Structures are given as C-alpha cells and as structure tokens.
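Contents: one structure, followed by commentary.
With one protein chain withheld, the remaining protein chains of the complex are depicted in position.
Which chain is which? They are A and B, in the order written, and residues in each are numbered from 1.
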Amino acid sequence: MTTESPDNPPSSHGVGHIVPIKTLVATGLALLVFTLITVWAAKIDLGDLNIWIALAIAALKATLVVLFFMHLRYDRPFNGIIFVTSLAFVALFISFALTDTKEYAPDVDTGNAPRVVEALDELQQ
Amino acid sequence: MTTNEVTTPIESEPARETNYLNATTGIMSWLGTLDHKRIGVMYLVSVLMSFFVAGLFAMVIRIELMWPGETIIDQDTYNQMFTLHGAIMVFLVLIPSVPASLGNFVLPIMLGAKDVAFPRLNLFSYYLWVTGAVMAVAAILFGGVDTGWTFYVPYSTTGVDDRGAMDGVFFLTMAVFVLGFSSIFTGLNFIVTIHRLRPPGMTWFKMPLFLWAIYATGILQVMATPVIGITVLLLAVERTVGIGIFDPSLGGDPILFQHFFWFYSHPAVYIMILPPMGIISELISVHSHKHIFGYRFIAFSSVAIAIFSFLVWGHHMFVSSQSPLLNVVFSAITFSVAIPSAVKVFNWLATLYKGSISLNTPMLYALSFIFLFTIAGLTGLPLAVIATDIHLHDTYFVVAHFHYTMMGGALTGMLGGIHHWWPKITGRMYSEVWGRIACGLVFVGFNVTFFTQFVLGSLGMPRRYHDYSGPGWAQETTDLFHSLHFVSTMGSFIMALGFFLTAGYLIHSLFRGRRAPANPWGGRSLEWQCPSPPPVYNFAEPPHVGDCYDFSVLEWDEQEQGYHWRRDLAHDAGEA
Partner (left out) sequence: MSHADAHPDFLRHHFHTPKQQFEAGKLGMWLFLATEVLLFGGLFCGYAVWRGNHPEMFKYGSQFLETKWGAINTAVLITSSLTMAAAVTAAQRDNRRALVTLLSLTLAGALVFLGIKYIEYSHKFHEGWFPGMKFYEKPDLQHAKTWDHSKPIIGNEPFTAAAGATGQASQSAAPTRGGPEAEPSTVALAAIGPAGLRPGALEPPQPAHDDHAEAHTTHPLQDPQRPRNAHMFFNIYFMMTGLHGLHVLGGVLLLSWLIIGAVKGRFSAQYFTPVDLGGLYWHVVDLIWIFLFPLFYLI
C-alpha cells in the first residue's frame, strides 16, 4: 500500500491536527501588530518602495494566516501545493499581462500610435 | 482485506438483475439522484441535445454561405447564428462533454469506488449546467448575441442594445459564468475522487489512462475556469453599469480583455481535448487487444499538456497589437505544446503496431481521431508562426484548424467513447454494421467540409462573413469561393446524415438491441468487471486491481458473445 492510499485503519479520534489556542492567539496578535506597522510604514514617503513594503508585509501576514489559522503547517503537503500553484498561476497571469501592457501602453497614452495617426490623417482629408 | 471472489464476468444472464437503471423508477428518482451513473446519463442526454441545437445553427450558417450574396439570412442574423453556434458548442457541449457525461459514468467504476467524492456537489454541477442552458436560451430570447463566442470588447460593450440593458450579451455572459462553476465543481470532484477514493491496490500507475486524462483536465478546470468567471463578470458589470476596465470608450483597455479571455480559453481547448485523448488511449489498447505502449509517457504527457497550456494564450493575439516581445515568447512556447501531443500520437501508433485490431465502431472512431487530430495539430503550427499567422488569422484556415481539433478531435473521441461504453451504460448492443457506416459518413463528410476550409482560408476567405460578393470582391474570387463553400456545405450534409443515422441506430438499440454481455470488447479496466448495466453501488466488495492493459487473462466466449476471465487461470493470476 502506498502512502497515498487513503484507506488507513479507521480511528474514531485524531482526524486533523488540533492547534492550541495559545498558538492561535499569538498568531492573531502578530497579525494585528503587522497591520499597525503597515499603516505606519505607509505614512513615510519612500517613493516606489512603499508599495513593495506594503506587499511584503501583506504577504507575511498571509503566510501566518495560511500556516496557523488554516492549519497548513500541520496538513498534508498536497493541500499546500494546490494553494501555492494557484498563486503561481496568478503570478504568471499578472506578469505576462503586465509585460504586454507596459510595452504598448506608451503608444496608447500619448494618443500617437503610428497607425492611429495615419488613420486620422486619412479621415481628415 | 479479504480476498473474496472477484466480480467475474457473468456466465449467463437469465433475467436482468437490479441495476442502476431499474433500481428505482419515476422521473424524480432521476432528477434527484446522487448516483454518478445517472448524473452521467443526464449530462449525456443534455449535452447531446445542445449539440443538436448548435448543429442546426451550423447548418444555417453553411446554407447561407452556399451561394454568394444574401441567401437565407441577413448579416445580423448571421452574426447571431455563428455566435450561438460557437458559444453553445464550446460552453454547453464540448467543455462538459466527456468529463461530465462519460467521465461521471465510468470514473468511479474504473477506479473501483462506489461514487464520486461529493455526490451532492455532482448533482449541483448538473443543475448549474441546466441553469446555464436556460440563461443561454434567455440570451436568445432577449435579442440574441452577435459578438462571437469570444465576446471581444468592444463588440460586447457596444452593440445590439445600449448600455444598461439586460440583453442577450448580459445573459450569455452570465450563462458562461454559471457554466464555468459547473465545470469547476466537476473537475474538483474528480480530482478529490482520484486522490482519496482509490481502493487499496489502485496506485497512480495502475489507473487507466482515461483517469489520468480526467485528472489533468481537472487541474485545468479548477485553475483556469475562475479566470473566465471574473472576465465575464467584469464584462457584465461593464455592460450594465459602465465601469470601463475593458471598454475603450470609457478609457479601458480592450487588449487586456483578450488576455483575460484567452488565459482561460486556451487551457479550455485542452479541457475539451484531453478527456477524448484519454478515451482514445483506452480504445486503441482494448480494440487492438494489446498492452498500451508507453503508459507513463501518455500519462505524463496529459499532465504536461495541462501545465504547458497555461503558457501559450497569447498565440490568439498575434495581430491584436499585443507587443512584439510577447508575440515572440508566446509563439516559441506554443511550439512546445505540440510535443506532448505528438508523444501521445506516437504511442498510440506503437500500440497499434502488431496488435490484433478489431475494426469495431469505437476503433474506427479512434483511428479517425488519430488521423484528424494529427492534421489539426500540424495546422496549428503555421498559426503559431507569427509571420504566417498574420496572413491566416481570422480566415477560414483558423476555422478549419479548430474544427479539426474540436470536432475531428474532441467530438470524434467522444463518439468513440459513447460507442465503447454504450453497452455498459445501457446494457444493449447497437448495430455494428450501421455504426461503421455512420462513422464512415461522418469521417468523409467532416473532411469534405473542413479540408475545403483550409483551402478557402489560405486563399483569404475571412471568417465571420455572411457574404463574399459585391463591391470589393473580384468576380473570380467570388466564383472560386462560391465553389469551395458549396463543396464544404455538401460535406456538412453528409456529416449531418451520419449523425442522424447514429442517433437512429443508438435509439433503436435501446429497444431492440441485443443484451450486452459484461465485457463485449475484452476490456480489462474495472468497469468491464461489473455487469452491464452496473448495479447501484458498482461493487459490493472492493474489486481486484490488476494491470488494466493486460488482456492475456481474458478469453472470448462464443455463447456469451463477450469476453471473460480465462477458465484455466485462477482469479488472481495475472494480477501484478
């Protein structure tokens, strides 16, 4: 029988891992503290850096939620793989779409994309 | 674990035992059923009905194009016809086709489970499908849709009615949203079933390849479909309220819409083709009575296709003003998708080699799948080359390409699967003679219809035009296109004849067909170990799992007209 095979002997107890309340409260407090930090950090003007700091803190908070509140730390790794995969696909989507729009946006913004200029000239004759 | 008797092929069958079909009766016992087999059958019937409706639209399109000029419908009606044809075929027929109907029916049995992991969710998916279908009908009643199945902005943000209206486009986009969730829940259910409901002994590499294909499809359904959900949601809000994320007249970005749309819709074409590929792996092996060649390659190529297919969506956008940088990247990755597809084709051919091939109807469909899908894949390559795609994009070449994949591939595979499992599902044999004739008609009709369209497209016939004459068209061009379109339409008549014939003998078999033995073709996977039709919970005891492509343990029984376990072997012989 492989490890993947689900048919382990039945046990009336012990499905799922019990996370002690203490751990949960500590996690919750950490999350609140990070919220304060991120609000405070946003007040300092660091230019482009601000958004990355905010995102980093959010990612940290998200990790805490996932690992402790959502029990992923104690769960089957496959559930974690699913979650990370979904994030990877979002990252893939965003990075391709952003790369593309970054390339063509300048043309659109100034309203002077070569083809449009041509078309307008034609229209104005 | 005890080693009780294996559910062997039944020796003879005096009166029909209780099975999933006759265990309970009445319409409510079907509408409220949690049995995956009944849900599968309901899907099958519904999907085939939608196929019929969308097929009628297709015939209208073909007849309109038979002669230059306005033949039977004006251009607005024409636009609605191809939109509805495309949208229904894609969202109501091909996406749910194989997984939700045949997959639902055979997956738990092949796996040796009693049901899918979440039977109620399964039924819920079906009713989501029904809701989606009703909304699609509402779309027709509320003025129709003429955007094409791709809903490109700004067609879909301007158009038949003014913004704010709850019109056809609104209903159809919401239908796609609902159908998307139907598909998501199906995929989710199957993934969990395969992970958690495998009985002891059914390891990953003992699973029939159809299950690998369904598993890979599940990944696509779960990971890609939500994006079309949010896309059509944004579109609906855009159309009703006028937020301007995609709509250029509100400052939005229509190219971004295409990114959103194809992020789902390219993987979606693999949602359509992967399960039929899985069917073909079964059919080729069973009907040539030979062990599948390259099991692991086929299994992993399904997963590889699933993952690769997320990386190529931009090949639909080469001429959309997508940036040259991404054009090149997407073009390059697109070529790599052809590799796992080719791996499958070569392994199927190697399986056929020196097999003892029975040219049954399912096998004929399998062979025509291989032939048609090869053409489909090869014609995808010129479309993936940017330089040639600039010429071919939005011509009939593309139309021909995707009909070779979706009809020649996905639908042919599904028809093969329907014929293969028909005895198991209904407990009746259909007429083999008529089956072969119909398969031949469909094959010939299909090629006449769509090969002609490759020619049309490379000569420059644009897609989605209702007419190819008048000012701007040279007379020779019109004449040439006329003759080609005429041939194409003739082919579609042949094909339609084949489908009507198929419907005829299948329905006939329900009443007059010979009773099916448990194992008419000599299959080794678990569904052939339980009677035809299977009992309600499939297996009284967890069945025995062996190598599902080892056919040496089966022998033909003339009296039973089916295969059963070799009598000179103990039941566990041949078990790996």
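Here is the rule we go by: a contact is a pair of C-beta atoms (placed from the backbone, for glycine too) under 8 Å apart; a residue touches a chain by one contact, two chains touch by 3 or more.
Please read these numbers as outputs of a predicted model, since none were measured by experiment.
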From B:Gly229, B:Gly314 or B:Gly457, residue that would touch the chain that is not displayed: B:Gly229
Touching the hidden chain in the full complex, which residues of chain A are there? Just list them. 6-16, 18-21, 24-25, 27-28, 31-32, 35, 38-39, 42, 50-51, 54-55, 57-58, 61-62, 65-66, 68-71, 75-76, 78-79, 82-83, 85-87, 89-90, 93-94, 97-98, 101-102, 105, 107-113, 116-117, 119-120, 123-124
Can you list where chain B touches the absent chain? 1-2, 113-115, 117-119, 121, 154, 158, 162-163, 184, 188-189, 191-192, 195-197, 222-227, 229-231, 233-234, 237, 241-245, 247-254, 256, 259-260, 537, 541
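One rule holds in what follows: only the chains that are shown with their structure count from here on.
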Inside the complex, what are the residues of chain A that reach chain B? 1-2, 4-7, 78, 85-86, 89, 92-93, 96-97, 99-101, 103-104, 108
Complex contacts: residues of chain B adjacent to chain A: 195-201, 203-204, 223, 227, 253, 255-256, 259-260, 263, 310-311, 314, 321-326
